[in-house]
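Starting off with a structure, shown below.
For this depiction, one protein chain was excluded, whereas all remaining protein chains were kept in their positions.
Now for subunit A:
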Amino acid sequence: MAADLVLDTAIRDWVLIPLSVVMVLIGVLRYFVSKLMRSNQVPDAKIVKEGQLVIRARNLRASANFIPPKSFRARRFYFSNEENGLLFVPKGQAQNPQAQMFSDPNMAMDMMKKNLSMIIPQTLTFAWVNFFFSGFVAAKIPFPLTQRFRSMLQNGIDLSTVDVSYVSSRSWYFLNLFGLRGLFSLILGEENAMDDTQRMMQMSGFGFDPSKSLGAEKDSLDIIQHDWALPKFEHRAEAVLKKLVR
């Protein structure tokens, strides 16, 4: 363990606290800017219809055991028969979501806006931190760490003699970037976190494929084992009533 460094109080007042406050404020600003830029596009009637259909099928699947076998079979047939079942998608008709995306410029525009609203503030803040605060030892983590964390925590100061638990200002920026997510979800509501995951989904899968989800729902509806719960409920009611009488 190296000797303790003496850090100037001015570093606290002019580096640590401003950096953290700015990170929080930028997060809030980013949230509101992305909210402003989000165009409320008119949802496509077909997609909405398919989404509602999937929800209906899911409801049927979740509460299948509360209806008699005959009713269940009728409903399942309605959803998944091979001729005109609602969940049945003919082979050729399933349209490629990628092609659909390129045909609809709004969608690409929207995605670009979202990405920009995330990337631009981050680049700007990083540049700002680099410009003003590079090379400070800004903080000290209150627990010991091994040498492997040096590149992570002391990004920007090239001193191998400093104890690893000291954090450079640039690394403090990164710590804030990741650690403040919880705080944002508290102060901005769930929308913020949800937005991030949605963005991830869009980046990885280019949106979801409605016909695929229809097919998956159909499959899971097909394999479900129906087991009517009502006869068992009579036993249960009997037990409860007996307990009450006694």
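Observations
FYI, contacts are C-beta pairs under 8 Å (C-beta built on N, C-alpha and C of every residue); 3 or more make two chains touch, one makes a residue touch a chain; residues count from 1.
Methods note: contacts and distances are computed from a predicted model.
Hidden from the displayed complex is a chain whose UniProt protein name, among "ER membrane protein complex subunit 6", "Ribosomal RNA-processing protein 43", "tRNA (guanine-N(7)-)-methyltransferase non-catalytic subunit" or "Intraflagellar transport protein 25 homolog", is "ER membrane protein complex subunit 6".
If you put the hidden chain back, the residue from A:Ser117, A:Gln154 or A:Asn176 that touches it is A:Asn176.
Residue in contact with the omitted chain (choice from A:Ile11, A:Met111, A:Val162 or A:Ile224): A:Ile11.
Interface residues of subunit A with the unshown chain, by the touch rule above, are 7-9, 11-12, 16-17, 20, 62, 65, 138-144, 167, 175-176, 178-183, 185-186, 190, 229, 232, 236, 239.
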